[in-house]
Structure formats: C-alpha cells, structure tokens
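Mind looking over this structure? Questions follow.
For this depiction, one protein chain was excluded, whereas all remaining protein chains were kept in their positions.
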Amino acid sequence: MSISTSIWIWIAALLTLMIYSFLYKDNPFYRLAEHIFMGLSLGYTLVILWYDYIIPRIYQPLFFSPHQWSLIFPILLGMMTFGIFSKKYNWLIKYPLAFYVSAFAAIQIPVMLRSWILKQVEASFLTPDKFSSVFNSINAILIFVGLVTTLIYFYFSKKREHGFGAAATVGIVFIMVAFGAAFGYTVMARISLLIGRMQFLIQDWLGIM
Amino acid sequence: MGFWQRLLQLDRKWIFLGIAIVVIIPLIKPLGLPIKPTKPVQDLFNYIDTLGPQSDAIFLVCDFDPSLMPELMPMIQSILRHCLTKGVPVILHGGLYPAYIGIAKMAIDEVAAEFPEKKSGEDYVFLGFIPGVTAVILAIGIDIASTFKTDYYGVPIDSLPMMYGIKNYSDISLVVDISGSSSPESWLMYGQERYSVNVGLGCTAVSAPSYYAFLQSGQFVGMMGGMKGAAEYEELLARKGYPAGKRPATTGMDSQSFAHLLIILLVILGNIGYFVVRRAERKAGMERRKR
Partner (left out) sequence: MLRRTLPQAIAFIIGFAMLIQYFIPHPISERFYNVIVQQWLIIILGFMYIFALRSFFMHHIVKIRRKKEGYWFSAMAIVALLFMLSSGLITTRGVFFDSLYNYMIAPLQATMFSLLAFFIASAAFRAFRARNFQATLLLVTAVIVMIGRVPIGDYLWKGMPDLVEWIMSVPNMAAMRGIRIGVGLGAVATAMKIILGIERSYMGGE
C-alpha cells in the first residue's frame, strides 16, 4: 500500500468523498462540490469555445487576411441569439432557430427514412437465407413476429379486439423482455460507474491494488 | 412486526453499504474470472485487426463526458492501442460537445505515452472541437481539412503528414463512435447513409440494447456495450499479445459480478417479503371481515 503523494490526486479524492457524503444526507460539502463542478464545467466549455470556435471561426476569418467576408451573414444570424438577453428583442432568436431547425429537419428526412425505417424493415424480411438452419429459422420468425406485434401494440387508432388484441398481447411480451433487458443493462451501467470511482480511490489514491 | 416486514423497511443506508462492500472487496482481492468475448465485440475487433499501415484511417470519436468514463474510457484507449500497435492511421476526434474534448485529451495523453515512437501528425491526429453536432458529421464528408482547419494543438491539418491523402469519408475505413448519447445514430444517418462510411461503436450499457437492431441489420460493423464490452476488447487485445494497458475494465469485472449477485439477491428478498406481507395482510383483512 502506497498512498499517493500527488496533490492533484488528493484534490480529486477529497472532491470524490465530498460527493459521496450525499449518501448519508444532503450536506454543505456535497453542495459546495456540486456548485464548484457547475462553475468549472461552464468555464471549461467557454475556454474550449474561445480557442476552437471564436478565434478560428469568427475572429480570424473576419480580421485577418484572407478575409472571408461572406461569413458576416451567418455570424449576424448567429448573433441574433443575443436577443434572449432582452425582453423587447427576444423574438430575434426565432431567425437562427428557424434556420437551423428547418435545415436539420430537411437533412434528416431522407437519411432517417433509409437508416431507421427502410433498412430496419428490410432486415426483418423472411428471406430464404434466414432459413439456413432450424435455429436460424425460429429466430427469423420470432424477429418478424416480434416486430409486427410491437408495432401493433403501439398502434392506438384501432380498438384492441379479436386478432388485433391478441397480436398486441404478444407484442407486450416482446416489449417486456426488451424492457427487462434494458433494466439489466442499466443496472450494469450504474455499477460500472461506481467501480470506476472505487478503482480511483483504491488504486490511484490509496495505492492498494 | 415480522421479519419480512422489518426487512422491507430496511434503511437504505445498509443497502448502500452492501453495494460498496461487494464492489471494493473484489478490487482488493480479485478472483480473475475469465472474460468470454461476445460476437459484436469480436466483429469490431476483427474489422480493425485486418487493417494495417497502408489501410484507410480509423476515425475515432470521443462522444462522452467524464460521467461515463469508467465504461467508455477503456474502450477509447483500447481502440487507440489497437490502432497504434497495428500502425493503422487513427484520427481521434474530441467529440461533438465541448465537454468531451478533455476526455479525448486524457485518453491520447495516456496512450501516446505508452508508444513513445508514435508521433502526433504522423501516426495519429487529434482533432479539436467545433460546434454543429450533426453539421460536423456532414462537414467531415465534405472535407476534413477545411472543416477543422487545425488539429487540437493548432497545427494546420494540411501540414500534417498523416493527413496527406485523407480528404473525407472516402479515405476513412471505419468510424468508431465511443458514445454516451444517441450520437451513434447520427453517425449512422449522416455519415453512413449520406457518405457510405462504415460505422462501429462503443456505448454505455444503458444504450446497448437499442443498438442490437442496427447490428442485426449490418448497419454497425460491431459494438462494445458497457464496461463488459470494454473488458472483452481488452481480453481480445491481450489474447493477440497486443498491449492492453492496465485493463481497468477487466479488473472491474469481478466487482461487477458480485454487485449483480447482490442486486439479484435484493430483488429476490424484496419480492419474497412483498408476497409474504401481502398474504399476511390479506389474511388479516379476511379475519377482520369474518369478525
């Protein structure tokens, strides 16, 4: 066991313990650490924006040769965002919002149709290659049935009776299995985050591992 | 009050303590349970393993903030180690949001120190942040140099030897998005659908179940899901005799196993308690009604 002698490691360990003090109850140490985090992280974002955005994309192209005067228009449009600081001119924000929301919406339509819908439907078709063995055949049929019944379950414009209701009931079985798997994976994810912090405290700070 | 009723009202601090103990003890006294790689991880590993110095570059994206470091940092470092060992040109992108760049810097600083012969700009390139999220993914498909202008260190991209001949996605063999958000879907939509680039991913365990749909359809070449996925990749590196670093994901797997066992035990006890208490309450209710 060799406890770290690095001041930075000690700072990190202290902050870690301040956050963990919340497990006992909400207390000033936790709140202090939380607020320090908020301030530091926004400060960090601003520094990154300064070096990677404001200097190379706004300041240099406008004020240094070769000047890119055409950038004045998107910059002016972007600057309309400052309208949110004024009650009188807050409607100015609508211009940059309208521009980028509609541009992204338009860019999204064809690619989402292909990526999320057409290719996903195509991959569920019962093509002959999916029946190469008994196991694969069962899986292909299960996937097809699972997909169709899940879609039926989320279709709320028709009354759930007879065959439609039965299909929706099958759909909920698949959905519950998926949610169960998602819960299991979520537990796994949360535990992993704790393991990472414990590795830091035990290995890097206390030097036990 | 019976045993089960008392158990159901157990102070949650005891549960917290139990979780802390089952996580800490295996870290101090590891069992070294074997890691068995799964197909999605094996597929990603195999894809990268077939590449070499003459191949098109890997575009590795660091799309997560420190909150997800334990799950995703081992992934990004494993891919970096794999690429640098094989001599595959690797472009590390510091992510789509400003908070991610520090993680990428941390990852490259640590891995580059393990490969002193590898040089920034020659063997790997570290790209900084630019705003735009989706627009950045699209802009890389147009031209990397004119989109980013310089690397993280301020060196013009045109002057970096590794970037000669790398213009856009047509010179990228695979985008590997290590992500804590829904960004893999964006790389799929805007990178793959628009520019036909191959995409692989590393994601948190929370997101992994929803990506199986894209794995089965062949849209993702492979996937690492959560710390277990990272441990599997570390295992595959070690099996091939490649450097795998301290293998933080692998060393965490024993704790992961025991924590899961404890949670399963808690769920079982909670359910037994629930049914026993419910039965007792029903019985008491019936007796009251009889009276």
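In order of appearance the chains are A and B, and numbering begins at 1 in each one.
The rule is simple: contacts are C-beta pairs under 8 Å (C-beta built on N, C-alpha and C of every residue); 3 or more make two chains touch, one makes a residue touch a chain.
This structure is a prediction, so every number in the text was calculated from the model and none was measured.
Looking at A:Leu97, A:Ala166 or A:Ile208, the residue that reaches the missing chain in the full complex is A:Leu97. Touching residues on chain A toward the chain that is not drawn are 8-9, 11-13, 15-16, 19-20, 22-23, 31-47, 49-51, 53-54, 57-58, 70-71, 73-75, 77-79, 81-82, 84-85, 91, 94-110, 112-113, 116-117, 120-121, 123-124, 139, 142-151, 153-154, 171-188, 190-191, 193-194, 196-197, 200.
By the touch criterion stated above, the residues of chain B touching the omitted chain are 8, 10, 12, 15-16, 18-20, 23, 33-36, 38-39, 65-70, 98, 102-103, 105-106, 109, 130-136, 138-139, 142-143, 146-147, 205, 208-210, 212-213, 215-216, 228, 253-254, 256-264, 266-267, 269-271, 274.
What we mean here is this: only the chains that are shown with their structure count from here on.
The residues of chain A lying in touch with chain B in their complex are 23-24, 41, 44-45, 48-49, 51-53, 56-57, 104, 107-108, 110-112, 114-116, 119-120, 122-123, 143, 178, 181-182, 185-189, 191-199, 202-203, 208-209.
Against chain A, the residues of chain B that register as touching in their complex are 13, 16, 19-20, 23-24, 27-28, 67-71, 73, 98-99, 101-102, 128-131, 134, 138, 149-150, 185, 188-190, 192-194, 204-206, 208-210, 213-214, 216-219, 225-228, 248, 251-252, 255-256, 259-260, 263.
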